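One chain of protein is taken out of this complex; the other chains stay put.
Letters A, B, C and D mark the chains in the order given here, with residues in each chain numbered from 1 onward.
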Amino acid sequence: MSESIADTDVADEASAETTNGRFDEVRTLTQNGLWSNNPALVQLLGLCPLLAVSGTVTNALGLGIATMLVLIGSNVTVSLVRNFVPSEIRIPVFVMVIATFVTLIELFMNAFTYGLFMALGIFIPLIVTNCAIIGRAEAYASKNNWQLSAIDGFMMGLGFTLVLVLLGAMREIIGQGTLFDGAELLLGDWATVLRIELFAVDYPLLLAVLPPGAFIGMGFIIAGKNWIDHKREQRNQTDSVKKVERARVTSA
Amino acid sequence: MSMVAGIIALAVLALAFGLLLGFAAVRFRVEKDPIVEQIDSLLPQTQCGQCGYPGCRPYAEAIANGDDINKCPPGGQSTIEQLADLMGREAKPLDDAHGVEDVKKVAYIREDECIGCTKCIQACPVDAILGATKQMHTVIADECTGCDLCVEPCPVDCIDMIELQQGPERWKWDLEQIPVTQLATEVKS
Amino acid sequence: MMTQMRRNGLILAAFALVSTILVMTTQWLTEDRIAEQQRSELMTTLNSLIPPALHDNDLYADCTLVTADELGLSEPQPVYRSRREGQPTALALRTTAPDGYSGNIHLLVALNDNGTLLGVRALSHRETPGLGDKIEVRRSDWIHSFQGQQVRGADDPRWDVQRNGGMFDAFAGATITPRAVVNAVQRTLLYATEHQQQLFNASANCSQSGDMQ
Amino acid sequence: MSSLVHQFSHEDLLRNRDDIAAGKLWQFPGGIHPPQRKELANKTAIRRLPPPSRLLIPFKQHIGQPGTVLVQEGDHVLKGQPLTAPGPNSGLPVHAPTSGRIKRIGEHPSAHPSALPVATIELLSDGEDEWAEKHPIADYTALSSSELIALIAEAGIAGLGGAAFPTAQKLAADGQLDYLIINGVECEPYIVSDDRLMREHAAGIVRGIRILQHISGVKNVLIAIEDNKPEAIRAMQDACSGTENLAVRIVPTRYPSGGERQLIQLLTGREVPANGLPKDVGLLMQNVGTAYAVYRAIILGEPLLERVITLTGEALQQPGTVWAMLGTPVDTLLKQAGYVPYPNARVIMGGPMMGFTLPTLDVPIVKGSNCILAPAKRELPASTTEMACIRCGACADVCPASLLPQQLYWLARDHDHDGLREHHLADCIECGACAYVCPSEIPLVHYYRQAKADMREQYIEKQKAEIAKERFEARKARLEREKQERLERHERAAEARKRALAEREAKAAETASASGSDTTGEPNKPANDRVAAAIARAKAKKAEQQKAAQATENPEGQADAKPEAQTESSNSAEALKASPDEAPENDPGNDKKARIAAAVARAKAKKAAQQGSD
């Protein structure tokens, strides 16, 4: 799992620089979830649904929200029970919690957003195997209180959803020249007005619509993030001159 | 009816697996993580303390506990890469807050100026300086790790860090660095 | 060791118990709604094929399962009957074109009591996006070209794509998909007109709430 | 022979021996056909030059330890007189190639691609070329192998094919041998030293071979010559005719068939195991030049003083071969061959495939040198820009060791030492065939050399780190122990003090000084005080100097230091006098103390000056 990747330097930095106020913790969680430790872009978790259902914004949004709900639910539950669960059975317990939430979400989607449920197909039950969820349960929720865990779940879920939607938008625009095609499946009939036809295509660029397009698009999004990080780092490099005190091995 | 059956089945399964896990947890407990040893063996053992820890082993322990791997200037980039390999982390450039990678050096005591204060002897982490009180000290070049910890304590500043002399045998084929101007006028046509 | 084992087992069992109860309850709560959703989904398609004027019965409920080679699969397929004032008016059959470009194409074929096609819809398929998927109503009008057609027999030359001298357009770049659909519809139509009486008289036995997949 | 057992079953081995005896030739993988260009230098006989006026003789001209020098600057030496005694581990001596005076013993640029300075004896020839006493052996068969080996070692003979491995050491290895292979292949383009030697001294070579046969006890000898040297083949065949067990094998011209391992594969179909030696597969190989040198050392009693050098390349007006004394500077030789220099020229020691460019011409000919190649500007295409590898695999096709050069190249660029080991970088013979064919003009061999050097360096560093770790831990243990001891001692001392206090207060001071006589432990207290005082004074002065240096400009800072150092020296001298502690041997007079104080002051002054200049 992703323990080693999770909570990287940004978390350290933030907590080192400031007092451990709750506000700072929330800020750190936000930053981690949306950017510096984004489950899709940095941890590269949950790629299977990410790549499979990001054909349109609607599908992406649907799966993203489902994942987010599961994440919040599982994080809160895991955080609440963390003190009662011995470490050797924590993974089965986490999995059970997650599976329960996924099943609940699946049932609700089946009942209330049937069209979307049909469109997303197998990928809703597959949320169970989305490593991002158990990763957060293990790396964060099992060590923090439920409020913070809920925020963490929300932010991670949001980060995941945003990437999913971005990828969905890219593929939808390039592939068929529209946005929010089929939004009514998710949001009800009024949402047909959301559909934007950017340009009419005689021949959809099938590459974007098909799974290879998802891989290529994902590659570009990750590259873009790395590029931005690189630029920011370059900008910051000049003003971070610190000198670390050298430890003396011997008495002098 | 099916509901009850489902609930019972799951509960029984969970119970069984819980027992199994409890058993496994006791039976297959892993004693100690030897990762510190492996890290330590990658560090250059200069014991220079530039990483901020008193010696290589403490730094190895710190790395095992999640400290950055880019704090060892004597090891340089190659050590960072090996550590990155071992730890499954990403290799970063050397953190120059801890110093910069340098050529290999050894300490050299200008013996005329040595007053025999033994301060450097106490500072040397590997006992590579010979001498006694009020006697001239000298560095055993082969044992010196080049940590330069002896330089600062010297009250008379008689210790130099000089570049390690290299012979043709240890030459690293850096063709660009050959001093070509030397003796170039010898050929007369 | 025993205490630890017992503790772990019990905790895990407790979690399992709570989880299962939760899931079961939710399922019980949403059951009806899900059934309703599935039904309304199928009804939408059926209604778009069979005009409301043609029937006053519950199409969804008036359904029988038949097994016939002509319908492409060896499993029983549902047939929905439309009646007005008790009189048979139209039929909607689920059928399958087994020779699509990449696998089965599931269709819903509706015809009225004199053997004229009311319409055809593709329910699910795996045809090449951009080429074969023009059989979907949301991608192309092509599927509407069946409306109002009749079949004169198994060797009716009009029932083929234009390229082979038939009356159906073969959309650009693909011939296999439309040909498969045309053939399947033709077979179904022949079967349905032949067994019309039998189909209308069969008892409604689609006990499972509509299997769309 | 154990490796032979691995390579062949018993029957196969017998068949293999029959095949070899029947003159079968095998193939080695890869290889290239670069333009030969041998005709430049092989037309004329080997010239003998007058002794050069100045000779540069490095201590170490072979693989192994250098010897210890036997002569002093200014000594007069005779031709053939040993200048060094063999070092440990089968080191070889070097001899005076001619008579003359030792001008200097010191560092001089080496005949090495780096031209890094090495210990060298500079000899000025007196022009007499006067021999020291020679000890020719009339009947070598009367001597035992070990005696002859000792004589060969004394004569300083190292493999003259290029590697310069001590011949005696090679001969001394025991084991059952099938064949002695005499390497006259000389596959590198341009080089004709062995070619000319075989043409002119075939008889001597054969006599040398006989001696080698006698020493190693090998019955059968194969003399391998490439088919592009018909005269040499004829000469050798003539010299061998009528003798038993000597067979000349003509091998096809292909580079690098003269490599030891490749030639073994070519002639016998056997493979020398990695990290092994030819003797592991029952073979011994010597260069023709070595055989000739052995003949001269034993029969004529002449140590290895000269060798055949090919002087070739279109930048020379008279290319050809010469007998060059070891130690002859390259520029002397080139001048005699009519070298026409041009800017940014290339002078290559060795052949175009494996030789190295010389950064300076003031380097000597050594035992392993066989050619000086001075190409004209456009003669050999210089390497152009290195382009990206296109993985064409041409390098792998020509690699005689069946390595994957491009894989090694990627790994070398990545500094992936594990990968390099796994891909057997150590088995690369640096023949350069891969770089020769590379369409992207990647200097592959250079990458391998650097990687090898890196790996060697890392290995040494690793060893050093191990030692450092041990020492560090030993030190920690010692400090711990000492701390314990000190604690105990303090306790004891405190008790003693208590007792003494109870008895007599006056004796307390003596107890204290007694406890201070430990050397390794806490430094002597009064001495400490003294030094501390001196330092405190020095610091105070430095502060003043600093101020002064900052006020004025830096040069004054240094000048100021002098008088003050003097005043300080008197101070510290007093301080020293005032402390009647131990270490009387350290007290030869005020002089020394003054020096110490001066040193402190100097250091301070320097620091101040530096700070001032910052």
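Just so we're on the same page, a contact is a pair of C-beta atoms (placed from the backbone, for glycine too) under 8 Å apart; a residue touches a chain by one contact, two chains touch by 3 or more.
Heads up, the rule we're going with is that contacts and distances are computed from a predicted model.
Entry comment: the absent subunit's protein name, as recorded by UniProt, is "Ion-translocating oxidoreductase complex subunit D", drawn from "NADH dehydrogenase", "Ion-translocating oxidoreductase complex subunit D", "Dihydroxyacetone kinase subunit L" or "Multisubunit sodium/proton antiporter MrpG subunit". Just so you know, the chain we are not showing touches A, B, C, D across the whole complex. Among D:Cys240, D:Leu403 or D:Ala597, only D:Leu403 touches the chain left out of the display. Looking at D:Ala22, D:Ala388 or D:Ala502, the residue that reaches the missing chain in the full complex is D:Ala388. Across D:Gly156, D:Gly204 or D:Gly432, the residue that sits in touch with the chain not pictured is D:Gly432. Against the chain not displayed here, chain C makes contact via residues 99, 101-102, 128, 130-131, 162-163, 172-173, 175-176, 179. Seen from chain B, the chain kept out of the figure touches residues 173, 175, 178, 180-181, 184-185, 187.
In the full complex, chain D touches the omitted chain through residues 6, 28-29, 32, 34-35, 113, 189, 261, 265, 271-276, 341, 343-348, 350, 352-361, 373, 375, 380-383, 385, 387-393, 396-397, 400-404, 406-407, 423-424, 427, 430, 432, 435-441, 443, 445-446, 449.
The rule is simple: only the chains that are shown with their structure count from here on.
Mean C-alpha position of chain A lies 38 Å from that of chain B. Look at where the CA atoms of chain C average out and do the same for chain D: the two points lie 86 Å apart.
Contact of a single residue of chain D with at least two other chains is seen at positions 472.
Multi-chain contact residues of chain C (touching two or more other chains): 4, 7-8, 11-12, 15-16, 19.
Those residues of chain C whose C-beta lies close enough to touch chain A in the complex are 4, 7-8, 11-12, 15-16, 19, 22-23, 26-27, 30, 33-34, 37-38, 40-41, 129-130.
Of all residues in chain A, those touching chain C in their complex are 81, 84-86, 88-89, 92-93, 96-97, 99-100, 103-104, 107-108, 110-112, 114-115, 118, 203-204, 206, 209-210.
The touching residues of chain A, when paired with chain B in their complex, are 4, 86, 88-89, 92, 96, 242-252.
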